[in-house]
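Have a look at the structure that comes next, please.
Left out: one protein chain. Kept in place: all the others.
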Amino acid sequence: MSEIKLMKGNEALAEAAIRVGADAYFGYPITPQSEVIEYLMSEKPEERTGMVVLQAESEVAAINMVYGAASTGKKVMTSSSSPGISLKLEGISYLAGAELPAVIVNVVRGGPGLGTIQPSQADYNQAVKGGGHGDYKLYVLAPASVQEMADFVEDAFDIAFKYRAPVMILSDGLIGQMMEKVSFKDQMERLSDKEIIKRYDDWAVTGKTERKRNIITSLDLQPEKMEARVGRLMDKYKRMEKEDLRFEKIECDDAEYLFVAYGSSARIAQKAVKLAREKGLKVGLLRPITLFPYPKQQLFELADQVKGILSVELNTGQMVEDVRLAVEHKVPVEHFGRTGGIIHTPEEVLEALEQKIINEHGRTRHHKTRESSIL
Amino acid sequence: MTEEIIIAGFGGQGVLSMGKILAYSGIMQDEEVSWMPSYGPEMRGGTANVTVILSDERISSPYLKVYDTAIILNQQSMDKFEESVKPGGVLIYEPNGIHHHPTRTDIDIYQIEANRIATEMGNKKIFNMVVLGAYLKIKPIVKLENVIEGLKKSLPERYHHLIPLNEEAIAKGTQSIVSYKVEKQVLS
Partner (left out) sequence: MDVLDIIKPENQVFCKTKLMTDTTLSYCPGCGHGTAHNLAMEVVDELGIVEDTIGVAPVGCSVLAYDFMNVDITQAAHGRAPALATAISRLWPDKYVFTYQGDGDLAAIGTAETIHACNRGEDIVIIFVNNGIYGMTGGQMAPTTLPGMRTSTSPYGRETSSMGNPLKITELVANLPGTYYVTRQSVHTHKHVRKAKKALKTAFENTRLKKGLSFVEIVSNCNSGWKMNPIESNEWMEKHMFPFYPLGDIKVKGKLK
């Protein structure tokens, strides 16, 4: 571990990209994540490691540059924010279909449309439920600190190459723009062209040698072949659920009530846990670190222990659906969240727990309403 | 120890950089820190604010509703954040341009005439360091030598010759902060 620095989440992510030996970054400016490409450009990564950084003419071009680079076995990433990710979805679907490793970062802002540049978690469904066309999923990592913005770059590349699949880091304007302490691992060597050719000889397009030639495509006009391809993708996702699920339990051991929250909301909910415990309420927090795979089993088990669950998200209620599916009606599950770029405060979150779960459902284990609502 | 601070004022007053120096100073003495700015187009000319937290424990929410200390540098911020100081907390403000002075009696209120002092020192840009000095007099949560280290970290090297001036500004702020007494409101 090297020196401790004070950095924005976006900058930490960019520095980590250089440190893990990424071969290329292709991007297009958009608030609140432009610091990523600004930082990369100012760091002269071409000189530091030989990493290629290019500002593309659009998000569409950028994701397709990622596709091109990934086709050749290179370690490549892009980043954007919500409207830009919508543009990238075509390319993301192709990456999934063609089984290419790549890292895509979404520093989420509020929507729909041009929306707001302020933080939001309204892209949960887009990230977790596919987003682009076709039967595919993304492995989704949700950092909740500047340190995780840095650490997850390496984790994301590891998963991307383990499964030959695109991986998303789902951050938001709060984590991207805030500064915290961060430390970095030492510089990792980039793979040489020779090593890449040797290592990914069975699939990467690096020029046809004695081997059978390699083709990268997502097209299979024969239905049986296409079904087999989709089946192969589904097998990967099952394996991800088995081998690479990540979550964090905070004060759950004696919890009678539970928050479920990821990313920036998890930080805020963690403070709400503290405020609750100061009031004598036994509240815990389950933080999914991966949004796909999702800690379904952990929630199912916690539902036997707690009296009610509040899903805290900076949106009108997206992840709450997954919480309800996991809990299978064992206990009341409600949603709380602000939108429009407004960030809920820890006090608001605790109040919502008291109103929607403790008071509403305190006397009975049957819950009357399933409506998620915004304060 | 956990200190939760909001610094709010106009863009260009050095609000964000003051927060950054404070955060860096915290790092220099092994504190956990977070620095959460308002961001976007409002940053130039409009209002800017930053939430800074220093703590010896893992920091949970970087975004807060109430603060131990509010440092307020314009009227809009006074209107917005006076109510956000925890009872028993501290409000420090720069009176220049403030028409509606704070009225709470359950917090400690201080004034620092940082504009005048910075002007007298011949460099308006050290305004925020005067304010920082004033703050550190009331809440000496970081040592001066760590602030200087923090300055070195957050200033580009080409400005390092200005560090003695900044140090002087901090000292002036420390000497010049005065307590402000809220007049009991007469109800009519």
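Note that the chains are named A and B in the order they appear, and that numbering of residues resets to 1 at the start of each chain.
Simple rule for what comes next: a residue touches a chain if its C-beta (ideal position, glycine included) is under 8 Å from a C-beta of that chain, and two chains touch if they have at least 3 such contacts.
Keep in mind it's a predicted model, so treat the numbers as computed, not measured.
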Just list which of the chains on display the missing one touches. A
From the listed residues A:Y94, A:Y139, A:Y163 or A:F184, report the one that touches the chain absent from this view. A:Y94
In the whole complex, of A:I37, A:V66 or A:V349, the residue touching the missing chain would be A:V66
Full-complex touch with the removed chain, picking from A:T49, A:S80, A:Q126 or A:T206, is A:T206
Across A:V76, A:I104 or A:L299, the one contacting the chain not displayed is A:V76
Absent-chain interface as seen on chain A, which is shown: 23-24, 26, 52, 54, 56-58, 60-62, 64-69, 71-72, 74, 76, 90-91, 94, 98, 193, 205-209, 213-219
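By definition in this document, only the chains that are shown with their structure count from here on.
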Distance between the CA centroids of chain A and chain B (whole Å) is 34
Residues of chain B defined as touching chain A within the complex: 20, 23-24, 27, 32-37, 39-41, 59-66, 153-154
Touching residues of chain A toward chain B in the complex: what are they? 4, 6, 31-32, 117-118, 173-174, 177-181, 264, 267-268, 270-274, 343, 345-348
